[in-house]
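Removed: one protein chain of the complex. Kept in place: all other protein chains.
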Amino acid sequence: MEKILWNHIQTVRTQSPLVHNITNFVVMNNTANALLAIGASPIMAHAHAEVQDMTGICQALVINIGTLDQYWVQSMLLAAQHTQKLNKPWILDPVGAGATPYRDSTLSELLSYKPTVIRGNASEILALARANTTPTKGVDSTAESNEAIEAAKQIAVEYGTLVCISGKTDIIVSQDKLIYLDNGHALMTRVTGLGCSATAVIGAFIAVIEDKTEALTAAMALFGICGELAAKKSKGPGTLQVLLLDKLHNITEKEFLQTIKLS
Amino acid sequence: MEKILWNHIQTVRTQSPLVHNITNFVVMNNTANALLAIGASPIMAHAHAEVQDMTGICQALVINIGTLDQYWVQSMLLAAQHTQKLNKPWILDPVGAGATPYRDSTLSELLSYKPTVIRGNASEILALARANTTPTKGVDSTAESNEAIEAAKQIAVEYGTLVCISGKTDIIVSQDKLIYLDNGHALMTRVTGLGCSATAVIGAFIAVIEDKTEALTAAMALFGICGELAAKKSKGPGTLQVLLLDKLHNITEKEFLQTIKLS
Partner (left out) sequence: MEKILWNHIQTVRTQSPLVHNITNFVVMNNTANALLAIGASPIMAHAHAEVQDMTGICQALVINIGTLDQYWVQSMLLAAQHTQKLNKPWILDPVGAGATPYRDSTLSELLSYKPTVIRGNASEILALARANTTPTKGVDSTAESNEAIEAAKQIAVEYGTLVCISGKTDIIVSQDKLIYLDNGHALMTRVTGLGCSATAVIGAFIAVIEDKTEALTAAMALFGICGELAAKKSKGPGTLQVLLLDKLHNITEKEFLQTIKLS
């Protein structure tokens, strides 16, 4: 399995998928750079006058509601609707789900266009399933990944989607199985937007890998491993951000296979 | 006093305050990262439909008018008004004050909600007091910090706020005293948004430190010292930006106490 995941990483690099991102202002630069580092080609476009044209020429769509507002929500809905119509894959990052009613009602609308994948932290996945017992603390999680498994399963069944609960352990939840990834590093929580970058990277993988569970697993493994390797060489979050982009670009098969912790 | 300031830095790290930022597009990523590096938790949200909900769950508010427009000004006003009503602390960064009539009229409106702290360069503070004798050159200061002391005092009295004039020397101005900080480094003026990051960091300190003058002083000391230490190891502004985030994360008590220049 690990070797298959590495091959998928090579496929993304070779095929260089065009990925349409409607994401938040805080992380646009980082997510574009993460996509370029893995060999994909990012597009950021949100104007109502062109958002569907862009979805049309891209191979996958990434929607992240981090700094949503009325105009951008409309962009997201137009893009998600068009993507569903075109049968293209898309991923939803429900940043801050549960923090405000506005986020929750927006997420309800977006979910109706059935994302291929949803990636969020445990608090967000719990909120999304309306099973949140501990309130979301802003955009950072107050819950552990395994507390959100039942919520994730419920979402997976209801919307026919894959769910990735990211955290200390990343858990990939489909309707019939669970995959655990134990890579990453605590310092990654001190850099803004790494979850958002992981989401964008997943976007590139679901764009070109047929088996979406494998695509999601390969993307999360790649991101977690690169973060872990980068963090070990970093003195703080500034360096980590830089070395993570380097590592996404120059990771070797040997590093990948020696570091991955999959179960 | 220096030891008290260090304790405040530890308090921020331990309590990890949630800080609501309505800031400019240029620096969002940097200010979020600066907050994470000192152990705080940033939220960026501006939609009219949720801005007051976010203010409600956060412990402090940061408003920065750098790339203001009609929609964002309305967001700022809604958030500032709600913050005042909830008796929570907030800080105003009057980027480019005096550069255009639109900035000045916006600042007048914001000031009516009585910020806890205002941080700006000398040109901006002079403009804010309508005592600007040299025109603001865009967003960078053309005046020295000490030229703005009278203007700062006037603002402190009129709005019952603390004022921090940042520059080669940072001067903290309250109604009855002046505190001088002589840390920092010239290379910091060659990195965009470091003033904005300082403002965000102050937001985290006023969120959890009762004595607001001490909170402001601790934040500015921390930021100036980390910038100074980072600059000494940097070959240019690119490296400085990275090492500053590292240092905000890993600064030791010894480094802090040996470097601080307070009077």
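Going by the order they are written in, the chains are A and B; count residues from 1 in each one.
The rule is simple: contacts are C-beta pairs under 8 Å (C-beta built on N, C-alpha and C of every residue); 3 or more make two chains touch, one makes a residue touch a chain.
Not measured: the values here are computed from a predicted model.
Between the chain not shown and the residues B:82, B:103 or B:212, the one that touches is B:103.
The chain omitted from view is touched by exactly one of A:2, A:104, A:144 or A:246, namely A:246. Listed here are the subunit B residues that touch the chain not shown: 24-27, 29-30, 66-70, 96, 99-103, 137-140, 189-193, 234-239, 241-242. Counting over the whole complex, subunit A has residues 18, 25, 28-29, 32-33, 36-37, 41-50, 53-54, 57-58, 71, 241-250 touching the chain that is not drawn.
In this text, only the chains that are shown with their structure count from here on.
Fitting subunit A to subunit B on C-alpha positions gives a rotation angle of 120 degrees, to the nearest 5.
As a whole-number value, the distance joining the C-alpha centres of subunit A and subunit B reads 32 Å.
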